[in-house]
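As you look at this complex, bear in mind that one protein chain is not there, while each of the others sits in place.
For chain A:
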Amino acid sequence: MAFVEINNLIKRYGSLTIFDGFDLTMSSTDRLVLIGPSGCGKSTLLRCMMGLEDIAGGTISLGGDPYITGAERGKMTLDKTVQKEVGMVFQHYTLFPHLSVLGNLCLAPMRSRGMGKSDAQDKAMELLKRFGLGDRAKFYPSQLSGGQKQRVAIARALMLDPKLMLFDEVTSALDPELVKEVEQTMMELAEAGMPMMIVTHDMHFARNIATQVVFQERGKVIEAAAPNDLFGNPKQDRTRDFLKNVLNIEG
């Protein structure tokens, strides 16, 4: 059984159907990058996996454990213990402004895991130092640059030792010169062997970090392949068109 397995996922927003029987698998050594046109459901997919969305059908499994099982009329079942093994970083800054960097990192481990304060702080400092943010521990989010905020958000998610990390366009809201530091942090995490699913519009970064690239359109996987194959030699016309378009825009 695959590490991540999505079977027959059905997701609707009211009468709008985003996924109607969507399947996807990923192994624990994979870093899967999702690409596709705007509105094709990339964010929705990650949100479903995080347990943030009600799904109308299908199952989502982690490590062979189906932790989300969809059902009509909001009767979805969600195993919260497995949900806690998934971490997510969002496009928009979601650091809590009333807490310092250290406070942001320690909140969840202390409150939802019952970790002691000094243990949590030690762990937080270790992570911050690893990401070159050790001197920012006492700062408040409003005193950080966008790139620093996103790196703190990544560290915050890592405090809970996730088995899988989800990244939804974490560099899209950043000024161009700040993108690199966040991408480097993600690369470092990749090298440390963290399984991740990444949504990005940055094709160069996708090519660098991915072991698998999935091109998705209108709630369907059109093509999934290793980055060199998908970018270098796409099999499907639609993949080719999409890539031609985005690479043109990027110049």
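Note that in this section contacts are C-beta pairs under 8 Å (C-beta built on N, C-alpha and C of every residue); 3 or more make two chains touch, one makes a residue touch a chain; residues count from 1.
To be clear about the criterion, contacts and distances are computed from a predicted model.
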item: Candidate names "ABC transporter, ATPase subunit", "Anti-sigma regulatory factor", "assimilatory sulfite reductase (ferredoxin)" or "Polar amino acid transport system permease protein"; UniProt protein name, chain not shown; value: "Polar amino acid transport system permease protein"
item: Option touching the unshown chain, where A:41, A:58 or A:87 are the choices; value: A:87
item: Residue in contact with the excluded chain [from A:2, A:71, A:107 or A:221]; value: A:107
item: Chain A residues touching the omitted chain (full complex); value: 47, 50-52, 80, 83-84, 86-88, 90, 92-94, 96-99, 107-108, 111-113, 140-142, 156-157, 160
